[in-house]
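Accompanying notes for the structure given below.
A protein chain is absent from this complex, but the other protein chains hold their places.
Should a chain be cited, it is by its letter among A and B, assigned in written order, with residues numbered from 1 in that chain.
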Amino acid sequence: MKKLLAIPAYLWAVVCLLIIPVTFIRNDTFAEQLATLSFMKVHPVYSGGELNRKYQQDSLTISVNKPVSATLLGSRKQQLQVTFSQKGHLPGIIDQTIDYDFDANPDFKVTINTASGETQLTPLVSDVRSCLASSKVKEDWVIRVNLDKK
Amino acid sequence: MKKPRVYATEGSIWKSILLTFPMILLILLFTAGGPPDLSTPEKSIAFLTTFFFLITLFFLILYTGKTDRYRAIGFVTLALFFALTFIVNLIKARGSMTFSQENLLACEIPFCHIVTTMIIIPAVITNSIIFPGSIIGGFASIASMLVIVIGVSLALGRGFCSWGCFYGGWDDGTSRLAHKPRIKKVNPVFRWFSFAVLLVIALISAMTLNPAYCDWLCPFKTVTEFEKVTSFSILMKTIVFLSLFVALVIILPVLTGKRFQCTTLCPMGALLSLTNKINAFDVRINKENCSSCEKCVKACPTLSLTAEDMTAGRPSITCMKCGKCIDACTKSAIHYHIKGTPNNKNYSWARNLFLYPAFLLLVVFLGGTMQSGIILLINLIKTGNLIY
Partner (left out) sequence: MGNSAGFLLGLSTGVVCLAYCGPVLVPYLMGEAKSIYGNIGSVILFLIGRLVAYLMIGLLSGIIGSRLLQLSALKPVFMGIIYILLAIMLVIYGLYRFQEICLGRSRLLGKKSTSRRWSFWLPMAGGFATGMNLCPPFLLAITESIKTGEIAGSILFFFTFFLGTTVYFIPLPFIGFFRRQQALRIIGKFAAILAGIIYLYKGIIMII
C-alpha cells in the first residue's frame, strides 16, 4: 500500500521538476494569458484613472482624468491626474486654470516651469488640497493633485 | 569518524558525470537560449566561464554529496552579479540608481517577486494591481513575474529562497563571513517575525493601496533602485531601508551566522512558507540515525530547526531547503525527501529529483546575469569604465 501511495508522490515530484523549465520557457505565453484576467490591470491610483474630458486651451491639449479614490473603499482622499500636451515641444511655462469637475467654476490654478519642473498649485476651491506629483512623462507633462471628495 | 556514503553519486565520478549530463543540456538551453553567441571574445569568455562554472557546481554537488557548500557559491554569485548588472543597466537607462516621478507616473517600475505579498488582498477587493509597473512587456513586467512566482511556488515552495532569490545571496554570503559567529544562540522565536511583517504589510498595503514594504522597508533597495530624496518623508524611508540593510543583511548575519533578513523580515519568505506544502519536496530527519548532537540546529541559517523540530522529525515550515543541515549532519540523519514516500528509503532518488529543478532555477537566474556581469567586468578592465 505504501508503495502504491509512493507512485503519485514520485509523479508529483517529476511534475515539479518539469514545472521549472516550463515556467521559464513558456513565460511569455503564460504571462499573456495571465494578463487577460480581469484583475490584471494597474490600479487607477498608479495609472491615473480614466479620461474624463480632453480639450484644447491655447496651444495646449489638456486631458483631465476622473478623480480616483486614494485609499481603500469610501475614502475622502482622492487623486486627480491632468495631462498637458502640445505638438512639438511643451512651452517653457504652463500656466493654466483647471476646472476638473466641469461646473464652469475654476478649481485650481497651476504654473509649471517645464525646464526646472517647479510646479505651483493654487487651490481655488476647498476640496483641492495640494500637488502630489508633477513630471514630464514622455512628450507630455503630467500632474497629480490631491483632492477631498465633495 | 568518516561520514558514510549515502548517495549513489557520492564518490563516483562516472555516476556523477552521467547525472550531470542532462543538466549540461539544460544549462546550454538556459544560458545560451539556443546556439551560444561567441561572436566577440568578451561574449565567448562570459559564456564559457558561466557554462563551466555551473557545470562544475552541479558535478561537485553530486560527487561530494555536499549540497549547501556548492549551492551557496552559485547563490552568492547570483546576488552579486544581479546587483551589478541591475545597477549598471539602471544607470545606463536613467542616469542614476534612483527612480523619478516620471518612472512612477509612467508605471515603469520593475516588479519584484516580494511585491506579490502586497497585491493579493487589494487585487481581490479592487480587482486591480497596486503597483506602478507594466502589466505585460518591458523589463520585469507584473504578469511575467507572477508566472515565475506561481511556477516556483508550485515546484519548490520556499526552496526559492535558497536557490533562486536574487536577493537572498546577500545575507547568505554575509552569514558565512565570520568563521565562528560571535552570537552563538539566537532565539528561534524570531523565525516567526517575517510572518508578522507579512500580516501587517498585507493589511497596511490593502488599506493604503500602497505596497508598503517596497515603499518603506525593503533593504535591497540599497543594491537595486530607490526613490530620489525630494522630501522629508522620502528621507525617512531612505534612512529606514539603509538601516535595515546594514543591520539585517550585514551586521546581524556576520555576528550570528544566520540569514537574518530572510528569516525575520522578508514577507515573501513567509508567503512561500505557507505555500511550501504544495510542492513535492521537504527535508526530514531520520530519528533512528540521529544522535541529537544538534549540529544541524546550529547550522540552520533560518532558525528552522530546534530540538522540538528534531523530535517531530522535520524542520519548521520556514525551511528553505538549502541543505546546510544535511551537510552538517555527520550521521546522515537528515535528507531531502519526497512527500508521501517512505522516510528512510531512496535518499538518492529524493535528492536528485529535488536537485534538478532547484539547480535549474539557479541556472535560469544566474546564467544570463553572470554572462552580462562578466562582460561588464571585462570592459571595466579594458576601458576602466563600468558604464560604457
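Heads up, the rule we're going with is that contacts are C-beta pairs under 8 Å (C-beta built on N, C-alpha and C of every residue); 3 or more make two chains touch, one makes a residue touch a chain.
Note that the coordinates shown come from a computational prediction; the quantities given were computed from them, not determined experimentally.
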Statement: Where B:Ile204, B:Ile234, B:Ile278 or B:Leu377 are the choices, the one touching the absent chain is B:Ile204
Message: Out of B:Leu25, B:Val189 or B:Ile381, which residue would touch the omitted chain in the full complex?
response: B:Val189
- request: For the chain that got dropped from the picture, name the residues of chain B it touches.
  value: 187, 189, 192-193, 195-197, 199-200, 203-204, 206-207, 233
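As a convention for this text, only the chains that are shown with their structure count from here on.
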Message: For the complex, give me every residue of chain A touching chain B.
response: 2, 5-6, 8-10, 12-17, 19-24, 27-28, 30-32, 34-35, 38-48, 70-73, 133-138, 142, 144
Field: Residue numbers on chain B that touch chain A, as the complex places them
entry: 26, 29-30, 100-102, 104-107, 122-136, 141-144, 146-148, 150-152, 154-156, 206-209, 279-281, 338-342, 349-350, 353-354, 356-357, 360-361, 364
